[in-house]
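Every protein chain but one is kept in place in this view of the complex.
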Amino acid sequence: MSDEKIREEAKKALRERGLKCVIGWSADGTPFFAETEEDADKLSFNEHCANNLVTYLTQEVRSQRGKTRDGKDKIVKPVGIVVRGCDSKALRLLLNENILSRSEVFIIGVPCTGVVDKRAGDVLYRKCVKCAMRNPVVYDVLASDQVPEDEKDYSEVEAIENMSPEERWTFWEEIFADCIRCHACKRSCPVCYCDECLLDPTDVAIRPDTTADEKAHRPRWVERSVNVRENLVYHLARMPHLAGRCVDCGECERVCPQRLPLRLLTAKLEKDVKKIFNYEAACEDGQKPLIAMSKMEDENEFIM
Amino acid sequence: MSKSILRKEKVADALNALGHASIVYIPIKNKRGLVEYRELGKEASVADIKLDCKPDVPPKAIMFPQTQVLFAFKRVGGKIKLAPTVPDEREKIIFGVRPCDTIAISVMDKVFMGGKFVDSYYKVRREKVAVFTIACDGPADANCFCPSTGGSPVGTEGSDVMLYDVGDSYYVEGISDRGKKLLEGMSANLERPSPDQEKKRDEIIRKAASAEGFAKRIAPESITKLDSSFDSKYWDDVARKCLSCGACTYYCPTCHCFDINDEKGGKRVRTWDSCQFSNFTMHTSSHNPRTAKAQRLRNRYYHKFKYSKDSTGRYLCVGCGRCIALCPAGLDITKVISEVR
Partner (left out) sequence: MSDENHYIPHVAEITGIMQETTGERAVKTFKVAFKDKSAEIKFKPGQTCMVSVFGKGESMFAISQSPTRGSLEFSVQRVGRVTEMLHELEVGDEVGIRGPYGNGFPVEQWKGKNIYFIAGGIGMAPVRAVMNYVVDNKNDYGELHLIYGARTSRDLSFKAEIDALEQGGAIDVRRTIDVEEPGWTLLDNKNPEQSKFDPSSRKFTGFVATTVSAMKCSPDNALAVICGPPIMIKTSIGSLAKLGWKDEQIYTTLENKMKCGIGKCGRCNIGGVYVCVDGPVFTYAQVKKMLNDQ
């Protein structure tokens, strides 16, 4: 049983590694922060455990950072986390981008055969039906045996690629018209860790020393009005920022209260990045970011 | 004919009759499987009506649109000219509203039309709206908790017309004068209720009054505990899971926070805003009275269960449970309040 193994490893790590907490799921599938060995007995992994918890990992580590009164770096207690395959890829990306360091995290991996969508009537999430990220790629311990992987399935993306431009426009227009810009996609995204987001007019970092000129002349890329045009800018401008970074974990699609098929965007992004740059996000430890790997022979017809 | 019977096969005719004088909104299942209110004839057809569940999206936006242009402005020869938005004067009927959402409209009326100032944009829209409420025969789904917030599955407050599902028909009752008048207009499709139908309707009301079957509940003493829990560390624990998105607030039938901005093309626009967004209360100077997630989350719960109760005498939560269904982090308002310490 992976639950026993998760609990045992969490307790051991809390005890021996001085973890701040272990982020996992409780049996009802909701996120759970185990601070003590007693808490760790509530950790579980089952088909209802749908959240990608890596967003919380960044929060828990970052909240400890900073300087002490005498100017020294504060001590960061390592944070434990339970990750599935998809989550572990997002975590690897954060490690590769130096957002987290390996010594700050303790990783319990759980191979996964899919989680279910309560709102859709307890059927597997679409992303889980065929999944090429079932096994954790970075971990300290594994809580159960590895499971077979599927081939990555791009058939839904291909169906859209095969549409005529007019059909495609109508298809996306209908989707973007339904977005209410609650920002759940962005707020839950494990690799959207910026303090300030250019696509969110509500999220502008102002410090005490920010000048009036800076505030006055900061462009508003997206208006607060919610309509097809502004929504489209929000989603489409978000994508290049995720190119070579998004691991297609599907958290954005899972959390979308409007049930927009946002993975059609992220899977397309992943597919194109593979095709154009022969690059796959977080496919190995220590991998350089895509944006740092520009080559002369890169395709550039989209610019020129 | 304030009490009558509308046979289910006649709903289409009745709605079409109502549609002559009013815009009618009905709940339908959209392409993505969400049940929401859409305009009959334009965005929805009667065949798609979905009256057997609580809609995923409350009808809030009909009175309080997510994006609303307050006025346009332009410079003509160096002088400012303002052009106020022409109000939507059309009569509207929202058909098939659940009692929680109907009460929510009354709550919103207090917010926008009560107090020292009346919000004219809300008032103009609201006064055109008649509400046909469909009673629930118990909790509509696993997240319902209306009895905990002073509501009821058969609550009539705010309704113009009440409908009760009595099997092959709806038992229809005019509540307000306006509702009674609207029923007169559709009298061709109404019949006199049979004693059996009367009995079934009474049965629904009796069953609902017992408030049985609700899996979720907030005890009144938990709400009282808020009086002494403001500084509790508990809020930090709860906030840890929160992602600061706006899902709970945007789907809440009573959340009404908004923003006003000047947008391109010379428009001053009011849009929904969320008290959970990090910069919601940030001053121009960068000072922010609610910097921490815990402060923002706590403010929302206190606003719902304390501030509003203290100032208007009622909760700003109607127990619809949508925030529970939609929270990406699995936060459950009934648990949060029940476990306050």
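Letters A and B mark the chains in the order given here, with residues in each chain numbered from 1 onward.
Please note the rule applied: a contact is a pair of C-beta atoms (placed from the backbone, for glycine too) under 8 Å apart; a residue touches a chain by one contact, two chains touch by 3 or more.
Only a predicted model underlies this, so the values are computations on that prediction, with no experimental measurement involved.
**Q** Could you run through the displayed chains and say which ones the absent chain touches?
**A** A, B
**Q** Just one of B:32, B:123 or B:178 touches the chain that is missing; which is it?
**A** Among B:32, B:123 or B:178, only B:123 touches the chain that is not shown.
**Q** Among B:31, B:79 or B:233, single out the residue that touches the unshown chain.
**A** Considering the complete complex, B:79 is the one touching the chain left out.
**Q** Tell me where the left-out chain touches chain B, residue by residue.
**A** 70-71, 73, 75, 79-80, 82, 84, 111-112, 115-121, 123, 230, 256-262, 266, 268, 270, 273, 275, 280-285, 287, 289, 299, 302-303, 306-308, 310-311
**Q** Footprint of the hidden chain on chain A, which residues?
**A** Those residues of chain A that touch the unshown chain are 211-213, 215-216.
Simple rule for what comes next: only the chains that are shown with their structure count from here on.
**Q** Which chain A residues qualify as touching chain B in the complex?
**A** 28-31, 33, 51, 55-56, 59, 119-120, 174, 178, 180-184, 186-188, 201-204, 206-208, 210, 215, 223-227, 254-255, 257-261
**Q** Report the residues of chain B in contact with chain A in the complex, numbered from low to high.
**A** Contacts found on chain B: 30-34, 66-67, 237, 240-241, 243-247, 249-251, 259, 261, 263-264, 269, 271-274, 277-280, 282, 284-287, 325-326, 328-330.
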